[in-house]
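Only one protein chain is missing from this complex, and each of the others stays in its spot.
Chains: A, B and C, in written order; residue numbering restarts at 1 for each.
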Amino acid sequence: MWAYVVRRLLYGFITVLGVLFLLFLLFFTVANPEDIARKAVGEKASPEVYAQWLENHGYDRPLFVNPEYPTSSLARYTDTLLASHYHDMLTFDFGRSDADDTPISARLREGALPSLLLTFPVFLGGLLFSIALSLLIALFRDTYIDRMAVVLCVAAMSIATLLYIIFGQFLIGKVLRWFPISGFSGDPAVVWRFLALPVMIGILASLGPDIRFYRTIFLEEAHRDYVRTARAKGCGEGSLMANHILRNAMLPILTRVVTTIPFLFVGSLLSENFFGIPGLGALTVEAINGNDFSTLRTMVYIGALLFIGAQILTDVTYTIADPRVRLG
Amino acid sequence: MLQVVSACSNDPYPSDDQTRKVLYRAFPEAPKTLDPAVAYTTSAHAITGNIYEGLLEYDYVARPYQLVPALATGVPEAVSAPDGTIRYHFELRPGVRYADDACFELSESESSKSESSHSEIPDSPGSTPTTRSVTTRDLEFSFQRLADPAVASPIAQNFAKIRGFRQFSANLEQRRERDASFAARPPHEQYALVGGIEGVHLLNELELDLVLDAPYPQLLYWLAMPFTAPVPWEAVAYYDGEEGRPHFRDHPVGTGPFVLTRYNKQALMVLEQNPRWREWPQPAPGHIAPLGPRAGSRLPFIERVEYRREKEAIPAFGKFLQGYYDGSAIIEESFDRVIQEDQLSSDMAERGMRLEKSVEPGIYYLGFNMDDPVVGAPAGERGRKLRQAMSLVIDIDELSRLFLNGRGVPANSPVPPGLFGYDPEYRNPYREVDVERAKQLLIEAGYPGGIDAETGRPLKLGFDTPDTTSTAQLRSQFHIDAWRSIGIDVELRATTYNQFQEKMRNGAFQLFRWGWIADYPDPENFLFLLESSNGRTRSGGPNTANFSNAEYDALFAEMKDRPNDERRGELIREMQSILERERPWIELYHPEDYSLVSPWLENVKPFGMSYPMLKYYDIDPDERARLRAEWNQPIVWPAYALAGLSVLIVVPGIFTFFRERV
Amino acid sequence: MAELLQVSNLSVTFPGSSGRVTVVDDISFTMQAGEVLSLVGESGCGKSLTALAIMRLVPKPGRIETASRIRLEGQELMDLAVPDMRRVRGEQIAMIFQEPMSALNPVQAVGPQVVEALRLHERITSREARARVEELFERVGIPDPRKRFESYPHQLSGGLKQRVMIAMAVSMRPRLLIADEPTTALDVTVQAQIIELLRELQSTLGTSVLLITHDLGVVNELADRVLMMYAGRTIEAGLREQILSRPRHPYTHGLLRSIPARAARGQRLAEISGVVPSPEHWPSGCRFAPRCSERLEVCTKQVPESLELDATHSVCCHAVAASLAEGAP
Partner (left out) sequence: MVWLSNGAVVVVLALASLAGIAVRRNPLWHDAMRRLARRRPITLMALSVFGLIALLDSVCWVGGETGPGSGDAVAAYEARSLLDRWFEPESFRERSYSAPFAAEEFYGAAPLEHPGEHWLGTDVLGRDVFFLTLKGFRVALLIGGFTSLIVIPIALAFGIAAGYFGGRVDDAVFFLISTLASIPSLLLLIALIMVLGRGTTQVCIALGITSWVSLARLVRAETFRLRELDYVEAARALGVSEFQIILRHILPNLAHLVVITFVLLFSSMVLAETILAYLGVGVDGSWGQMIDRAKDEFSRDPVVWWNLSAASAALFALLLSVNLLGDALRDVLDPRTLREL
């Protein structure tokens, strides 16, 4: 078992190297540091100020090979942007944001908690709600509830997340005034008031595709032979669903859960911006608007790490969910 | 779910703040830096303006703007010496001290080490001193920081006229390159070793002279801005961003009425009263007497100011209407509910809101790239007539009606209202709307009906803008439709920011949109935008139109340092007639700021030029609590309806389930 | 022997393209306690559906027609409420299926699955349940029951899995065990062992067995009485040796003749011409008529009545009835 995990981690590491190279190509070979400097320092500064800024951000070094060093010396390859890019990222030293020089790791720590407070309840709530509803719909298969649910799910899928947020904020925030329209404060007594609306909308937006997927899986399991055996034993529909069908559906559910983890990070991008929650999603949007390449690069890198970690985690949990799967 | 909804409330603040004098404001974007020598944006000045105090400040009520003494005892006159130098004499008010801060233990150890500096009687024996008196040495230190290339203050060149200012920065630069150990020492030691600025002459602890090589009346304006406020060298040395200590740019230490107690750039900035502010016994400055009964008592009236981050304007305005912010600009979207026939709508008046109008000294304009062969100077007379024609179809009243809700003063020349040289009666003939004359001019320019002889198709021009937001694109489309009506095909190129800069840098553009907000209330700060030496492609300067006209430059050179006399007015009028004919810009409007003030906020006078005067504001918290409760009754019945509906749907399903599962 | 099961006018219908289609058409038969009745017919003749109907487990959207009557020891199953019917399943009637490979829950060990069968009907502690299951495994011939209790279905062979199914079925000593093609999916050697196990259980527990199969070899080994089914209807019923050696209905006769073991070497195998008709459009009258070599005029018009040849042998065939009328034996 452990041999498999180690191999999987090694493989994950190689993928990370691949991701970093792709990021390097994306952010360094095409974008022009001169303009980043101009946006960061502001319009009215003089050219030497830009040069100074480029220097302390290390953007003034050559990309792949540093011609000043002789071919023999190693520095020819280490004193370059590519080398420092790999070095910084792998040692999690993310340096400073292009926009306002604040250390990115500090911004990440600041943004992590609000983001987690938003995405985790949406992830958990969405999962529980969709599985419960899908089980219910599978229980009532072939009744009008099932048919209505399918059409509702497809309809829910066809609505853009942006519209969920706009109409949700308008209806619940402005018209009904149940919760504050936007804003965030760390103070525990008040924080849930801010999160209630975005979490509600986040879950609602994710139900469509999830329920459709889980319903198909549960229906497929419901037609299996072992379900007929269980019924022959005298098993009731309810316990049949919970003990037999749900357990067998664990594998596809796990795969699905893993693929939604990165979308969580993305989903919060919109709601954090609309609801003024200072999380990682909002930070990313700011980086986009502010031409802050170093923060954006870090965000994409962390998104990739999260995904690879989650994938390894799922492979490991496969064995718990389904005895037929043996790792190694 | 029902329980949650019934217990909900949309009050974003902890309940114990209900009765306290706390001012709530929203901010869209955290300032990049709070270092007074560098901070240049309105969002930064909103904070530094309340923490730092300069030698002078503006009278809160008087219009046009009036300089009054702050840390200085009086507003000095320029004394010109026989050798052509100009001298300003300042006397510092005694007994002014910095706000309490941990960094001042450094001064205790420093003073014991080098006896020469001013010895300070600690408040209570044995405790490490947490503050220090302000002396002329602090002023000298802040001027030296402005000259320090490493600080890279964006407005440093404005002080180049102080004798020895450039020399000081050159010495500093060379010494650092030559001697690495020198570069490692804290800034104040470096400045002392290099020998200071000759023109900043300290007479004694409370008196100093500023000596200039040439007349520069605008200098006094700079002294009323945070750039030149006294800065404690201990703070710059102590807060260096190492070992978990914040950097100086995120931890301001000043003499002003407020102190920055919380600074989370993503969410919340908090200013609290500075107990050490202006301890000297003195009633609030007389000039706020007209502000009402409380004028005599001690400033500032507010305990705490909370700036909360609001990225989207609409929710922020929504919360203002619910009473959770004490003042807000009026957003375009809700303008028609707030303002009817140019004054407060009945709904707003009934809520007790007050409308404040103020014209911001700034200008928004469309510009031509004067180096471009088709629209620029190289096209000679054809180019000029084309520019004049294109200028004649831009209908500023329609633009303001559609996009600015009638706000903003139509601009006829670069100089905005409220500044010397602005003539309200002046009407730029090319800023009237005259489509027929525009078509006629096109014919004369050789583009009959907009057709370009070579291509046989409408003349094609490029219109560049870095603003990719959709509302900005709508405005650009408005201009494009106007030009298309006379046959000129303009293609909108909304690119990302860095591509836009790229084009500006190498002059690869024809038409663009740009704006400029005044640093100080002087026409020179606008007319220099068209002076040839500031050309964008030539020297990267703010003259984005690359306009270069010898006659204009000469007039500018004579005008820029003159005091506001009749001759200066004539010069400005002549420059305006050149711009009128040459049309490098199509002037659009001077921004006008409408802001609403909540009923419980008093002593509010909008100021423009981003000089927040929070120290004069006052709040009635009980009135606020009452109104908030009244405006925020949550409507709860839909929650119950929703619950009922869902039960209604599911029950028949359950019934059929049991019947069918026979 | 006391009468155990009485099925009368049992019909099962499914929605077809044009209205409902009767797949099981008005079946009636009885079973005595301890008897092994075999329901024989080609696949698609509705024999498995009949079994499922007895358990009231016809899958949606199929439906048991309300006129059907299923009496188990005097208790009418059709009138039972859902919870009561659930108690009957496993306790009084149990069922084993054809595909042991997929009949067990793949993600749960086999032991607990049998424990569940027990605890659905009896309140016993888990330790006691485990002991009984291990004893059951012993009885059905599963080696090393303690270890096998924890193993998962994919770790057992087909034969062993079928034994687990049987253990599960007989765990509550049901009155009736329905075996739906229990040996079809197993290879020959294992088939014999399972048949042996069923016979032994039937004799020791006195459970009556309703054996659903198309394999006449198994019928010969195990069945006391045989009920022939064709196209949703019973066409002939009788004791095993009556049906196997002296079949009267042309279809049964044709079926027996086409068994390879019976044909002489080198001779072409006999076969019944034509194809089983689809339930969507049953032929009128006797449904075997189109393929019947002794078809008469009346066969395609009228549904043949059940003719009692003797106390235990009955047949539904006009040709037989006609030949009897002419005095032929």
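FYI, a residue touches a chain if its C-beta (ideal position, glycine included) is under 8 Å from a C-beta of that chain, and two chains touch if they have at least 3 such contacts.
Worth saying up front: this structure is predicted, and the values here are computed from it rather than measured.
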Shown chains that the omitted chain touches within the full complex: A, B
Option touching the unshown chain, where B:457, B:567, B:581 or B:626 are the choices: B:457
Touch criterion as defined above, residue of A:10, A:163, A:242 or A:316 at the omitted chain: A:163
Hidden partner chain, touching residue among B:305, B:486 or B:555: B:486
Touch list for chain A against the chain that is not drawn: 14-15, 18-19, 22-23, 26-27, 30-31, 150, 154-155, 157-163, 166, 170, 174, 212, 216-217, 220, 252, 255, 262-263, 265-266, 269-270, 284-285, 288-289, 291, 296, 299-300, 303-304, 307-308, 311
Residues of chain B in contact with the chain not shown: 314, 317-318, 332-334, 336-337, 398, 401-403, 449-450, 457-458, 468-471, 474, 477-478, 481, 484-489, 494-496, 499
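Please note the rule applied: only the chains that are shown with their structure count from here on.
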Pair of chains joined by more contacts [C-beta pairs], A-C or A-B: A-B
Inter-chain centre distance, chain A versus chain B - centres from mean C-alpha coordinates, in Å: 37
Distance from the mean Cα position of chain C to that of chain A, given in whole angstrom: 55
Residues of chain A whose C-beta touches two or more other chains: none
Where chain C touches two or more other chains, by residue: none
Of chain A, residues touching chain C in the complex: 141-142, 224-226, 228-236, 243-244, 247-248, 250, 321-324
Residue ranges of chain A in contact with chain B within the complex: 31-32, 34-36, 38-49, 52-53, 99-102, 107, 110-111, 114, 139-140, 143-145, 169, 173-187, 189-190, 193-194, 196, 237, 273-276, 278, 282-283, 291
For the chain C and chain A complex, residues of the former touching the latter: 55, 57, 59-61, 83, 86-91, 94-95, 97, 99, 102-108, 116-117, 120-121, 152, 154, 165, 168
